[in-house]
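Sharing a structure with you now.
Not every chain of the complex is shown here; the ones you see sit where they belong.
By written order: A, B and C. Residues from 1 in each chain.
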Amino acid sequence: MSDYQAFQVELQGNIAHVQINRPEKVNAMNAAFWSEIVEIFQWIDETDAVRVVVLSGAGKHFSAGIDLMLLASVANELGKDVGRNARLLRRKILQLQASFNAVDQCRKPVLAAIQGYCLGGAIDLIAACDMRYAAADAQFSIKEIDMGMAADVGTLQRLPRIIGDGMLREMAYTGRMVAADEARTIGLVNRVYSDHQALLEGVMSIAQEIAGKSPIAIGGTKQMISYMRDHRVDDGLEYVATWNAAMLQSSDLRLAMTAHMTKQKPEFLD
Amino acid sequence: MSDYQAFQVELQGNIAHVQINRPEKVNAMNAAFWSEIVEIFQWIDETDAVRVVVLSGAGKHFSAGIDLMLLASVANELGKDVGRNARLLRRKILQLQASFNAVDQCRKPVLAAIQGYCLGGAIDLIAACDMRYAAADAQFSIKEIDMGMAADVGTLQRLPRIIGDGMLREMAYTGRMVAADEARTIGLVNRVYSDHQALLEGVMSIAQEIAGKSPIAIGGTKQMISYMRDHRVDDGLEYVATWNAAMLQSSDLRLAMTAHMTKQKPEFLD
Amino acid sequence: MSDYQAFQVELQGNIAHVQINRPEKVNAMNAAFWSEIVEIFQWIDETDAVRVVVLSGAGKHFSAGIDLMLLASVANELGKDVGRNARLLRRKILQLQASFNAVDQCRKPVLAAIQGYCLGGAIDLIAACDMRYAAADAQFSIKEIDMGMAADVGTLQRLPRIIGDGMLREMAYTGRMVAADEARTIGLVNRVYSDHQALLEGVMSIAQEIAGKSPIAIGGTKQMISYMRDHRVDDGLEYVATWNAAMLQSSDLRLAMTAHMTKQKPEFLD
């Protein structure tokens, strides 16, 4: 793996551990962050040996969201014509969105492990992950409302598929802090662990479990679930039938069946 | 504000308090109700000084739903030809729906404060609001099933985006009463207050919080969340990028940022 | 009713009790199961006297999912050409899906009563029902992942409309067992009963309640809710207006209204 400025990336067996690594800045998302995350997930997508991803933040907090210096630098690029500024801003926003689309569209499951602050852009990020797990001290806030703007890199688009409409609107309009337990109650995180270490161990163990499954089956399952966020039930049924028309001819089924009969753990190829 | 027969409307700071005001009729929705609610929300939509809305019911109950006298008067308009009756009924239903669409499409957040009975048409109404809060004595029932008809002014259309499919169907097929606590558990209301006064104070305080935010940011946030009920994630991302291309050029961002730096509360224009 | 190999079907008043009846095989879904279920639900759909359906499993378990012998027999039909195999597999999957579509598209509410194992294909089945109720010993698992494949007869398509995205993905990627109480918490089942008998009595009593309502109103309500899984709010509103343009001319409304006035229980025609 290459060296990154904003991340530390490790391959542990078939698990890629991607850690935001600017603890002295509360893991704020700077320019390096937004471009490196694309490279990292492109590498993950193309590397068959990576079967599952754990995303975490170094230090006491997961992330405080977008780096305000970055916003300031965009503001500096603006000129006099409102129309041309709008053209520029629209493209900048689409670029930032593309960074988290890379997480969302990754073909492997991505598990977020969250402790401490998870604010603003950090909510946009975890909304693009498959599952979210929290330490007891985690705090969530859709901070953008306090910066005078509507969140525009995914929170308002992806969170409605994850938590209920009523609580989402309360969080988005008020920006109030939501603690770990309430986050679990409303379905924002799947489970709460007592502390940071228990969190990482717990998430790694779930990742390990997933890494042991057929990568062909996991890939298809993720594709189908993601597809259903935006498509009809009948379209989804036809899609999985077309998908499995090829995939059920894979040798992984036979391998799994044999393992099932002999009560052994199957070993799947990447 | 004009005088209304079925409502009392007050502007408290930047909060419009809209109260159904027929307590002697359990706030049943009569002809005046259905037309006045359109006028009220049109006024709200066009009045920049209104930044948030609280919707409540005068007396012991929120509302018992549509006034049966109104249904009877529609029945009287029917003639002999089934086809022409159908043409008439379809237009009447679309008109009633338009009344609650005015609530749903209002550009400002609408918070419902619910005590006592919330039956039939009243569920259609609160399903068109942004958030719902209840007093401990609140009771919810999709009453239409007991009138021999499928609910047709929004309950069956909007509630599936708010609560889970399984409980929705149980409520819709059986018409059974759901108490405040169960309503909170299934996500129908965000919070339960001990009594009517605590409810109103609590909801007013949340409304106050929202009224202090940038109206440009609140407007955009509501637009984006509502958009996601019916659109794809990728469409939503493109939409917010186009929206913010203009809105990020607003002076509210600078104002918010400065306030953030100086730890002061920003004062936004309407 | 005809004789079935994989089911036992009884008409109790206006309730059809459909029981999977291969307890010695843990109610595994064999070839007879997949074709008989279509016939049964076609009969239900065409028989006005059936107003509601209870679906259960004979013996200690609801069902262990698809019969592995059936999968083996499909594998035997495959030839040498990958393209023609894909054509064959796609059609087989579409056929299996059609069996559960018959449940999903049934015009009467279907209530699932679940005890013991509910694995793999059994999750696909209950996801096509209207409501799900469990005994305390119920265990749920999306087992397909352990057979090296993505579930393809409805689980990944219908469950996202029923439970939250985060827990769905955890269940689908890990295949872990979920007990009755957790199933209720995440909205997979509406209620948990202490044991098998309490479960059946409870579900039968809810079914009885529903069977007493106007079948015209129940039919419309189900149609509208199912429609909203895949359609926009505005389309849903127009659809119910068009639907009710005819249905509000039914005599059931008058019957219900009269019963309401006289505080009597109305007796609706089939």
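Descriptive notes on the structure:
Criterion: contacts are C-beta pairs under 8 Å (C-beta built on N, C-alpha and C of every residue); 3 or more make two chains touch, one makes a residue touch a chain.
The structure displayed is predicted, hence computed values, not measured ones.
The complex is a homo-oligomer: 3 chains are shown here, and the full assembly described by the structure file contains 6 identical copies.
Please note the rule applied: only the chains that are shown with their structure count from here on.
Averaged C-alpha coordinates put the centre of chain A at 33 Å from the centre of chain C. Of all residues in chain C, those touching 2 or more other chains are 161, 229, listed in ascending order. By the touch criterion given at the top, residues 68, 78, 82, 85-87, 89-90, 93-94, 97, 101, 104, 144-152, 154, 156-158, 160-161, 164-170, 172-176, 186, 229-230 of chain B touch chain C in their complex. Residue ranges on chain C touching chain B, taken from their complex, read 109, 130-132, 161-163, 187-190, 206, 209-210, 213-214, 216-218, 220-225, 228-229, 232-234, 236-238, 240-250, 252-257, 260, 266, 268.
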